[in-house]
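Heads up, the thing below is written out as structure tokens.
With one protein chain withheld, the remaining protein chains of the complex are depicted in position.
Up next is chain A:
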């Protein structure tokens, strides 16, 4: 199995709104795949089509190299949008229903409840849960039967900072254990910390997909400063690997080079040219900045 999910030309329209237009990309096995996009970009619609709660107008997809069916969905742990459970049943009884639909043993329920930190409240009715607990139950349901593939749509929704950190750690642990995780999120910080691959959507159109650093080019840059920044600016533009110079604020210069630049080499080169650096720091464009540049253009 080389690809978990392969989308071919998926389009979906809601009345006047084109939610997805001709989206195609592949999700390889054993990766943490982030589907990124601002609110309303089509992330949940895309996952809804993959999980058969929505029907695509055109296009097709395969799940685990086969045409999609309930059989594949049973092997995928999915948390889509909001936690959907029977309000009058307890957390445990809700998981019993999920286990039976997935045709998994009910013996796995205590393990996932413990993972989600809900053991103490497992016999309380779902309607008495806080938003965070509801989200945790949905995560527990997705983990039932220890699936090899997880689809998580905004998994940190409704969680407090501790909960968000816990979910992030859990996703990392799951990824380390060789699972494929497909995660939709608009929280770039979250994605930056866990994803290996991304697909970026804007207004239903795919802007790019693949490994994070390929899709969202984030060149290394170096912040430098000296007593005479004007002289430094003139000098640095003569460096053989020079690409771009931007003011970085605080009287510093932000310089991008063609190749990875070793700070010691740069420092030495400047000194040889008679300019002594008072500030030298390697930096990297944040995913957020890169993402905003990509989605605004």
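The definition used in the following text is that a residue touches a chain if its C-beta (ideal position, glycine included) is under 8 Å from a C-beta of that chain, and two chains touch if they have at least 3 such contacts; residues count from 1.
By our rule, contacts and distances are computed from a predicted model.
Chemist: Choose one: "ABC-2 family transporter", "L-lactate dehydrogenase complex protein LldF", "YdbS-like PH domain-containing protein" or "Sensor histidine kinase". The correct choice is the protein name in UniProt for the chain not shown.
Modeler: "ABC-2 family transporter"
Chemist: With respect to the chain omitted from the figure, which of A:54, A:115, A:241 or A:277 is a touching residue?
Modeler: Checking the options A:54, A:115, A:241 or A:277, the one contacting the hidden chain is A:54.
Chemist: Out of A:30, A:69 or A:265, which is the one that touches the chain we can't see?
Modeler: Going through A:30, A:69 or A:265 one by one, A:69 is the residue touching the chain not shown.
Chemist: Going by the contact rule already stated, which one of A:43, A:102, A:136 or A:197 would touch the omitted chain in the full complex?
Modeler: A:102
Chemist: Which parts of chain A are in contact with the chain that was left out?
Modeler: Against the left-out chain, chain A lists 48, 51-55, 69-71, 73-74, 78, 80, 82, 84-90, 93, 96-98, 100-103, 141.
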